[in-house]
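A single protein chain has been omitted from the complex, and every remaining protein chain is retained in its original position.
For chain A:
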Amino acid sequence: MTPAGTLAPAAATTLTPAATLPLIVATPLLGAAFLVAAGRRMPRRAAETAGTVFAAATAVLALSVLLRGTSGDVPGARAVEWLGGRHPHGGAGVGIVLVGDRIGVGLAAVTSLLVVAVLAYSWRYFDEPPHRQAGTFPALVLIFQAGMCGFALTGDLFNAFVFFELMGVVAYALTGYRVEEKRAVQGALTFGVVNSLGGYATLLGVGLLYGRTGELGFAQIGARLAAHPTGSSGGGPDFLVLTAFVLVLTGLLVKAAAVPFHFWLPDAHAVAPTPVCMLLSGVMVELGVYGTARVYWTIFAGPGGIPTADAHRLLLTLGTLTAVVGALMCWQQRHLKRLLAFSTVAHTGLFLVGLAVMTPEGTGGTALYVLAHAGVKAALFAAMGILLDRFRSVDEHELHGRGRELPLVGVVCAVGGLALAGLPPFGTGLGKAVTEEAAGGWQAALFVVVSAVTGGAVLRAVARVFLGLGVRPEAAGQAEARTDETSGKDEEPETAGPLSRIPDTMLAVPVVLLAGALAVGVVPGLHAAVGRAADAFLDRAGYTAAVLHTPPAASVPTPGPHWSAAGVALGLLSAALACLLARWAVRHTGPTRQTRWAAPVRRLHSGHIGDYVAFILAGMALVAALLLPSVH
């Protein structure tokens, strides 16, 4: 029934790492095809088991590539696979290439592991599977997995667009999976229109780059741009390359939810089924950040591309704006899933600031941060899903004190909130500490404050929902509905009816995910590997050499991320600050009293597709303006 599951261990010993790469994309696709073909005749339990087995087999394949080193014993090197054996001849070719360096394969592995967790979580979820089709949900999740793994592994710009759209389309369908829900269909539609528009902008950029260089591969385009630097003095980009960069970046920044491209994210994440939220917030948004960095470092980092100083200015500005707006909006939310969605926006901003450091240290720290954040954020969403299915609500005020009967869920949320704030020894704390150290100055303060505010918002919700602290909303007599915010009341549970007892899998998954985030912080071997991975990621010459089979240049390894005294201190400071913020909020602010000065920013999140499209155009103009000084 599940050939890939039984083949995977045998295949791992006979296949070279390069030959394994296509299987990482193909296995989930085969699984999805199998479920669509056979799902009609399968009982629900069998379909879900098959889906989990295919996802787990993919995870095994990705991990096997990681553990064996991506290409023999050369440190930091990459596995390169030309699909169908279509190698380039004499520097020219139309073949499609998959490139597995540690960051790419690592992301594919994290994605696959999270998909396994999500399928296990939804095992008892959706007590009403769609009529006739038990395999629909696992099949869609597997296609989503294939799109994300393909995006992480591809070495070809047009293929990146195709995988981008593949994961996009499946994500829209999964977001609107419960078509009876008013909010779900609206959120899915906004998500679809905004992301597709971004994707088309990316394709325009791909077309312009092809017109200039006649190539579609990352390495090939980069090599051609470097070989014929435009402009009289060489070095910087000309107007066409700049336009192409802005267009390509637009789609990736929409996916990464950088302000002002982020408006779709809270609308989609607040309404998607909880298992889907875990994937959207845990890895899909981060893949947008990955794509931005990958495209910059492989194509535009060389001569004829965008100079480092200009890219630094762009990423730092966007990242700071995103982190501040995300943290501000996160603090204002009472809809708990929306609160977590805005915390994802805030953390994406921090990731962009981390990439803006432009050194292996900053990139390695960001990679660890992304890795641990995926576990923490998915665990928090999983816990919110339990609340939703138990109480038919994810509203902080309505749930006041009602969480007392679920102490374990409360502990998961509290630990997740502290981890989000960067408490050592969680991986989020280490990633944050290393990135802070690399960025330094006011950016370190930004990391502390933003992570403390998002963690504090979660802790505030924990204090109200699970401990029943603060003023009861009814007692305060302020139960009237406000028109300018999304409450979490009257949500339909995603199971057949409200749960009377929480299934073990739904509790075990968030606990395991948090343990994973903890492991990211304490396993030293992983830190060394991430350090080498970051070196390789920023090594444009090495990437080009590996793809085009030219002799690689030697590179000096940077030490991997590690705990330092200052890092631990700053992590403890963030966590303490988060606790203080939560305490202050519960004591001193009424349940529905809103900060007036934040109202203008809240009003921008209007839920209107037209507004969001206008903001995308404004964002493109902002990106172009930030890069304009680099043009010759």
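Convention: a residue touches a chain if its C-beta (ideal position, glycine included) is under 8 Å from a C-beta of that chain, and two chains touch if they have at least 3 such contacts; residues count from 1.
Definition applied: contacts and distances are computed from a predicted model.
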item: Complex member absent from the view - protein name from UniProt, among "CobW family GTP-binding protein", "Na(+)/H(+) antiporter subunit C", "Dynein regulation protein LC7" or "Branched-chain amino acid transport system permease protein"; value: "Na(+)/H(+) antiporter subunit C"
item: Of A:162, A:411 or A:449, the one touching the omitted chain in the full complex; value: A:162
item: Sole residue of A:81, A:101 or A:267 that reaches the chain not shown, by the stated touch rule; value: A:267
item: Contacts of chain A with the absent chain, listed as residue ranges; value: 94, 158, 162, 165, 168-169, 172-173, 176, 179-183, 185-190, 192-193, 196-197, 199-201, 203-204, 206-208, 210-211, 216, 266-267, 270-271, 332-333, 483-486, 602-603, 605-611, 613-614, 616-617
